[in-house]
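Sending over a structure as structure tokens; questions will come in a sec.
FYI, not all chains are in this one, though none of them got moved.
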Amino acid sequence: MGCGRLVLSGIVNVRLKAGNIVIVLLTDFGLRDPYVGQIKARLAEYAPAQRVVDLLHEVPDFNPHAGAHLLAAFAPGFPPGSVFLTVVDPGVGTPRDAVVVLAGGRWFVGPDNGLLSIAAARNADSRFWRITWKPEALSTTFHGRDLFARIAAEIARGEFPADKLTPLDTLGVEFDAGDLPRVIYVDHFGNAWTGVRGVPQDARVSAAGQLFRHGESFGFVGKGEGFWFVNSVGLLELAVNRGNAAAAYGLKVGDPVQVQRLN
Amino acid sequence: MGCGRLVLSGIVNVRLKAGNIVIVLLTDFGLRDPYVGQIKARLAEYAPAQRVVDLLHEVPDFNPHAGAHLLAAFAPGFPPGSVFLTVVDPGVGTPRDAVVVLAGGRWFVGPDNGLLSIAAARNADSRFWRITWKPEALSTTFHGRDLFARIAAEIARGEFPADKLTPLDTLGVEFDAGDLPRVIYVDHFGNAWTGVRGVPQDARVSAAGQLFRHGESFGFVGKGEGFWFVNSVGLLELAVNRGNAAAAYGLKVGDPVQVQRLN
């Protein structure tokens, strides 16, 4: 642990503000099932003073690619020192690695299946560790509870678990860190998020064979009218004012979107 | 801040018990989406010692009227000093105001679209402020995170943000504060809540062309039988013992209910 902090001096002094550190959960476990609660109980045991925030438990099932774009879009909105515990892990139990990433002053704990790779690639100073520690009781299907929660708790407490990790030069699985011109999430209103950032207002945006107009926000568009906007995490989003865009246009995760920047 | 507390002396001494203050969330964001988590992360940053409780994130979509009746029914069950962060806000991004209400010793932060108006009208001592502060980064679609969370956090910490607010004489949008004889919420059991309070046991209650009998509670009614009762927040509710009233009678939010008091 002392060693751990030496290694990290100058990067982020987690220790000093551990009381305020938030552990952020991003998974495909769903909220209705007893998985998230078991992780939280483990976090309460090993990081009793740190707060836990459910960011998203509905990453499209078995889809680390969509999850990676979502995670990379959310991360900058959280304070440095935040610890993301992330699980979208169809390969759990197989020999895929478990990793820790430090990127932009934020920590990420999860499987080495690409899920963390975009958040990592969008920061110049990213560092990587493989989790080499194995807990006494490691279930084959629930590394989120048995492995990641423990590591995330120690980091959040400001006690970097150097003895449980081995430095890596790079991640084993990396997705393209550029924009993804596809639907990556559909919310309960039926709004369709895409993986495209920084779209100017005069761009031409179409999806499902339909041209969408730009709207600043919902209240500026007629009731039932479709439009696109840059959402609160900077991504291009398709919506219908007081309606359901996914239903109206048959949009689902993976569907392509066309974005034509005029200049 | 000192000014803020002077203004409020004699109304509610939040400062003294800030450690126990709860921030209560009532929105139409749904629990499955990444909106509530972003709000909670902001609250953890600005009110790290205060607890946050998810009261309801399934206010009927785009329906501040139903939300206002629900909020007014829930509020008295929470301790004085509680801070309600409320978002049912189809006009987000347009020039509708954002407001703070102090009513019955409880705080409410949200849009000035009627959502807070019934809780306010049912207390004689209510006070109002417009939120005049704008954060550096204010998204057009997520004032819950960028604006309301910050104000709610400061109030919950006991630091009334007088410099971010301007006193108002009244709210801009007010709903009728009397009972609403309609379905305002359907829960996952299929129980239909209405906006009608204080119904005596011998009243005649009908809905969907059907007369309902009164039942003290579920266990007193035959399996599959429909009945009405006064629920745990004082509202008339229609239910089926071990069944789904909404499905059985085709009840949905907005449907009328007839209540005939015999004396």
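Should a chain be cited, it is by its letter among A and B, assigned in written order, with residues numbered from 1 in that chain.
Simple rule for what comes next: a contact is a pair of C-beta atoms (placed from the backbone, for glycine too) under 8 Å apart; a residue touches a chain by one contact, two chains touch by 3 or more.
Small disclaimer: the values here were computed from a predicted structure and weren't measured.
Shown here are 2 copies of a single protein sequence; counted across the entire complex in this file, the number of copies is 3.
By definition in this document, only the chains that are shown with their structure count from here on.
Mean C-alpha positions place subunit A and subunit B at a centre distance of 30 Å. Those residues of subunit B that touch subunit A in the complex are listed here as 30-38, 40-41, 44-45, 48, 61-62, 90-94, 96, 139-142, 145-146. Residues 19-20, 22, 24-25, 30-31, 51, 53-58, 70, 74, 77-79, 82, 187-189, 216-220, 229, 231-232, 241-242 of subunit A are the ones touching subunit B in the complex.
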